[in-house]
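One chain of protein is taken out of this complex; the other chains stay put.
On to chain A.
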Amino acid sequence: MISQVFILSSQGDHLIYKDFRGEAGSDVIGVFYEKVTALTGDQPPVVMTLRDLHFIHVRQGGLYWVATASADSSPFTVIEFLNRFSALVKDYCGSLSEKSVQMNFALIYELLDEVVDYGYIQTTSSDVLKNFIQTEAVSSRPFSLFDLSNVGLFGAETQQSKVAPSSAATRPIQSSREQGGRSEIFVDVIERMSVVIGCNGVLMKADVEGEIKVKCYMPSCSEMRIGLNEEFSIGKSQLRGYGAAVRVDECSFHQAVRLDEFDSNRILRLCPSQGEQTVMQYQLSDHLPSAPPFRLFPTIERDSGGRLLMYLKLRCDLPPKSAAINVCATIPVPKGSVSLSQELSSPDQSSELKLQNRAIDWTIPRFPGGTQLSALFKLEVSGLSPSSMLEVGPVGLVFELPQLTVTGLQIRFLRLSPVQPGPSQRWVRYVTHSDSYVIRL
């Protein structure tokens, strides 16, 4: 049972406050903000208690989403609700930020009113809610030069509409209804890898968590069929087809997905509701179908002048046609590090010594598959001792692999039935993120 819900900006500004049961005073917001900012490092922040008042909060879009609840409420439920609520706000407002929440507060109050009554969650399904929500979203698209770049000479559209602009899926779902907006559907396959590679280059842990998300901007869509790879298999025993099997360990589906064609043809059938929903989630542990995307070959030594020399070779083992983008390697360095001189193998890379984090950030904007980059870091360290080497490593990598899934999961086809009147667009996007990619030195 939820007593109050409120949204705070990271500076503690009140954005939304709703009291469902009138049981606690309204100063709780101040109390919460005081508590959350006074937390020390080893105190878990998710649940905080003040007498019989329990604050549960999540951070989404840089905001605090807080609920107060009784001690016997289920934390899973409240947290899931807050996450779902923030996802709803994102669907309805287009994006999640302090600004969009501020501009759409009327809409958010309306949502809250329909979603929770007297502290009891009523519904969070966007299919139901769309009948009740009347306020229109005010979208806060920041002015961007990229908008201009699409307009060519004499105002001609230059962009080949082969690729959806990245902002395409960050608009309010309701705009499609009124302005006769584009009728679009996005199917995203998103995978997150967490990998640990030992100091001898052995893969010690490799987990992949993936999900298929559908974001639907169609006012009415009766049925959608998503075809996965035919050789997709679940669990260890069952292998299908003759080609390279796409295997996952565990797999779960959204309630609304009908699986009658799944066993035979690997087809998911569902009627997507407006907004975003996760259709399928899957996990793969301890096994990658291909080599891990990055390998690091480090040479680290101390030179006579008391400097630390780090020669790092980073190899990208993706297929040659793919590339990783926004790669950033974080290399922890000893505590007394003072300054850094670097030699990088190409001009678009950059690196920086972050003293606060005690680490070197080596950023590579684009890293094509099958290539190798190298960097030589010379680090001035005061009081360098042999044991300082303990502090070097492990290296953490952050990256994005667009148009690629490490499990090999693909969407064979995407069919809507009945065929939509008017122009409708279907987009399938793949991306793999690094959840945690650690290479020990």
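By definition in this document, contacts are C-beta pairs under 8 Å (C-beta built on N, C-alpha and C of every residue); 3 or more make two chains touch, one makes a residue touch a chain; residues count from 1.
The working rule: contacts and distances are computed from a predicted model.
Undergrad: Which name from "TBC1 domain family member 14", "SKP1-like protein", "Beta-adaptin appendage C-terminal subdomain domain-containing protein" or "Defective in cullin neddylation protein" does UniProt give the chain that's left off?
TA: Per the UniProt record, that chain is "Beta-adaptin appendage C-terminal subdomain domain-containing protein".
Undergrad: Who touches the missing chain here, A:98, A:188 or A:209?
TA: Checking each option in A:98, A:188 or A:209, the one touching the absent chain turns out to be A:209.
Undergrad: Could you tell which one of A:94, A:172, A:275 or A:393 touches the chain left off the display?
TA: Selected residue, touching the omitted chain: A:393.
Undergrad: Given that one chain is not shown, which residue among A:139, A:281, A:322 or A:342 touches it?
TA: Reading the full complex, the residue touching the unseen chain is A:281.
Undergrad: With respect to the chain omitted from the figure, which of A:4, A:73 or A:229 is a touching residue?
TA: Checking the options A:4, A:73 or A:229, the one contacting the hidden chain is A:73.
Undergrad: For chain A, which residues reach the chain that was dropped from this view?
TA: 13-17, 19, 22, 29, 40-49, 54, 56-59, 69, 71-77, 79-83, 105-106, 109-110, 113, 117-118, 120-125, 131-132, 134-135, 192, 194, 196, 198, 204-205, 207, 209, 250, 252-253, 281, 283, 285-286, 330, 332, 335, 357-359, 385-388, 390-391, 393-394, 396-398, 435-438, 440
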